[in-house]
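Everything below concerns the one structure shown next.
Only one protein chain is missing; all other protein chains are in place.
Chain IDs A, B and C follow the sequence of writing; residue 1 opens each chain.
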Amino acid sequence: MREIGSDNLKAMLIAIAGRIADSRERLNRLDAALGDGDHGASISAAFEKTVAELARLPDPKPSEIWLTTARCLMNGMGGASGALFGTLFLKGVAPIQGKERLVKADFDELWAAGLAGVKARGKAEIGDKTMVDALQPAVLAFAANDNIAAAWPAAAEAASNGAESTRELIARQGRAKYLGERGIGHQDPGATTIALMFEALDSYWREMTNGKT
Amino acid sequence: MREIGSDNLKAMLIAIAGRIADSRERLNRLDAALGDGDHGASISAAFEKTVAELARLPDPKPSEIWLTTARCLMNGMGGASGALFGTLFLKGVAPIQGKERLVKADFDELWAAGLAGVKARGKAEIGDKTMVDALQPAVLAFAANDNIAAAWPAAAEAASNGAESTRELIARQGRAKYLGERGIGHQDPGATTIALMFEALDSYWREMTNGKT
Amino acid sequence: MSARAHKLINQPQNIVSEMLDGFCAAYGDIARLTDEGLVVRATPKAPGKVALVIGCGSGHEPAMIGWIGEGLFDVNIAGEIFTAPGPERILQGIKAADRGAGVLVCVSHHAGDLLNAELALELCELEGIANVDMVVLYDDISSAPKGREPERRGTAGLFFVWKMLGAFCEGDGDLAAAKALAEKVRDNTRSLAMSLSSCASPVTGQVMFEMPEDEMEIGMGLHGEMGMGRQKALSAGETIDLMLPPILEDLPFQAGDEVLVLLNNSGSLTLMELFILYKRVAEKLAEAGIRVYRSWIGPYATTQEMAGFALSLCRVDDELKALWDARANGAYMKQL
Partner (left out) sequence: MSARAHKLINQPQNIVSEMLDGFCAAYGDIARLTDEGLVVRATPKAPGKVALVIGCGSGHEPAMIGWIGEGLFDVNIAGEIFTAPGPERILQGIKAADRGAGVLVCVSHHAGDLLNAELALELCELEGIANVDMVVLYDDISSAPKGREPERRGTAGLFFVWKMLGAFCEGDGDLAAAKALAEKVRDNTRSLAMSLSSCASPVTGQVMFEMPEDEMEIGMGLHGEMGMGRQKALSAGETIDLMLPPILEDLPFQAGDEVLVLLNNSGSLTLMELFILYKRVAEKLAEAGIRVYRSWIGPYATTQEMAGFALSLCRVDDELKALWDARANGAYMKQL
């Protein structure tokens, strides 16, 4: 499969929403250790809302799907993380504007734009113990593979390693920064969500292509 | 000694003040169990003030000594207990108005008037776990002895027994009434103060008459 | 458990005087501390008007220092923590307040406040000071059953009396009329309090009483006086459903009545909780056909850092509504 249509894109978001919903309590626990304990509740609610909104769009373009997701995350979550997860999708809208079907290069652009947007808005760099620690390696690993079938698992693995790397870091952004050294030993919830997202996309892609062959 | 002049009266109040000051912490502890823990602090400060005020009066009449004590207690302590301890002395002023020296009968009247005043103002009866439980038996025992030398120890003993009797009672007046049954086992601080007052008077009387003979 | 042993004070014995100094320094345009330690209006009311005096124990701030000012009290005599001031200080307050038209001494019904006010009035008689009267005020339905109202304690609901009586005494009514007005508001006011926690005495640092973390008590008094007993801590809605009906039955407040509502914060409840509680009150009153004229929510008479609240209702007619809406400018009670 070389081209991805709106139905696949919707299904990808449904897969993400499902994975996040299953991890709700785990994400809350991670955020309880480093922040205010609401990350799982708020991001799962926002993705649930996304799925419901997508179901209401009769025949959405890829860019509409991405924009709807962005809006549901920004407005459903609120806070800095809502703005940042929202931005990840919002900045992906422009590169795919007008397109009916997406190819690997579109995804490269969409993720790169999302990553750049998140970093510009949140001012976080690698090592700051934020979602960027999972997102940036994932986006780079995805781009580094020309073959889309190999890109998804590579991205998922990079995100997962990135998320795990946050455990030993001292936060320089987000609520966790006020914990200072007391945050060491806890994995960042936002980075964990990014890892879960890419794992869900990888699984979805694997199942879909298995079904196809 | 049959007649008591102002110097003796002053000395009696100094004796009371000393005894109360020595018992400050004990009275605070009793009040901490049944009330707000301030009884020792507030009554000892008020008697200290009394002694200082009395020292300032050049040649006071007995009634002035009693009135000064009343005012120092009422105004120095405040609260219900200030009003009640103040009343105990205030009501004794009228019976001794104009007198230079007091005889046993004057004390009978002065204590009776004080007791009546306290009961009228505070609405407490015997058994309500208040100062009345010590004061009423003391006043009755004092009056029951024609001999003043026998009256003081009798009053002191009655007051002390009365104070101890409060231990097993449930309070029906004062802050302790809001404790209900939880107050059982604790001796009433106000009754204890009355017992200390009569003990101090008895000791004073004993020392003075010993010195005299 | 919200009791907090460490308080930001200096010497415990100076709490009240330092507090009055600080208050009057901060709000010097409204209140002034006299050499006698009385809190009086920065600008006294015009001569020829009935003056209002209240003595009371400290520890309930902003009550009552926050109620000195235009449209409110003339003089407050602050006692030690939870201890009414003695009669001679009340007498000083009466003298300081007098504007030639008599002085009404307001008593929130507690033993200490009542006994000392009585003594103060006896002193007035001795000194030949005429035209002084006192009014005894109570509102707490938990402290004595219906039919024995005068035995009840004064609590947060006297808020309504203070505001309306204060407004009345800016007008030309005489002392007897002022007292009658105070009694009218009192007789239309009912309150009930609850608490989730104890608090610590600022003087001794000791917790005033023990309170398990998952329990609450209905009917607790302003000094932690025991109420109707402990029970499992409930939700906001359940709590109101438990507290509102006995208040309504007591007066009774009935369909067609118009009321003022107060939710008084005992100390450390959050406003968020009070607004959520209020929502339920408003819904239940609407169901009962009782119209809310105005509401106030906040810390008006506190018990240190106790986590609790009192719910008070006052039935109003046109006279009382006008008095309610009249201008007031105390440091902690303002009506534009």
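As a convention for this text, a residue touches a chain if its C-beta (ideal position, glycine included) is under 8 Å from a C-beta of that chain, and two chains touch if they have at least 3 such contacts.
Please read these numbers as outputs of a predicted model, since none were measured by experiment.
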Query raised in the report: Of the chains you can see, which ones touch the chain that is left out?
Result: A, C
Report summary line: Filtering C:25, C:130 or C:255 for touch with the omitted chain leaves C:25
Query raised in the report: Which one, C:32, C:294 or C:321, makes contact with the chain that was left out?
Result: C:294
**Report entry** Touching residues (missing chain, whole complex) on chain A
**Finding:** 28, 32, 36-38, 42, 71, 74-84, 86-87, 121-122, 173-175, 178-180
Query raised in the report: Hey, which chain C residues sit against the chain that's not shown?
Result: 1-10, 15, 18-23, 25-27, 29, 58-59, 61-62, 66, 196-197, 202, 213-214, 216, 233, 235-237, 239, 261, 267-280, 282, 292, 294-299, 302, 304-305, 307, 309, 327, 329, 332, 334-336
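Note that only the chains that are shown with their structure count from here on.
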Query raised in the report: What pattern do the touching chains form: line, ring, star, complete or other?
Result: other
Query raised in the report: Once you find the CA centre of chain A and the CA centre of chain C, what distance in Å lies between them?
Result: 56
Query raised in the report: Distance from the CA centroid of chain A to that of chain B, rounded to the nearest Å?
Result: 80
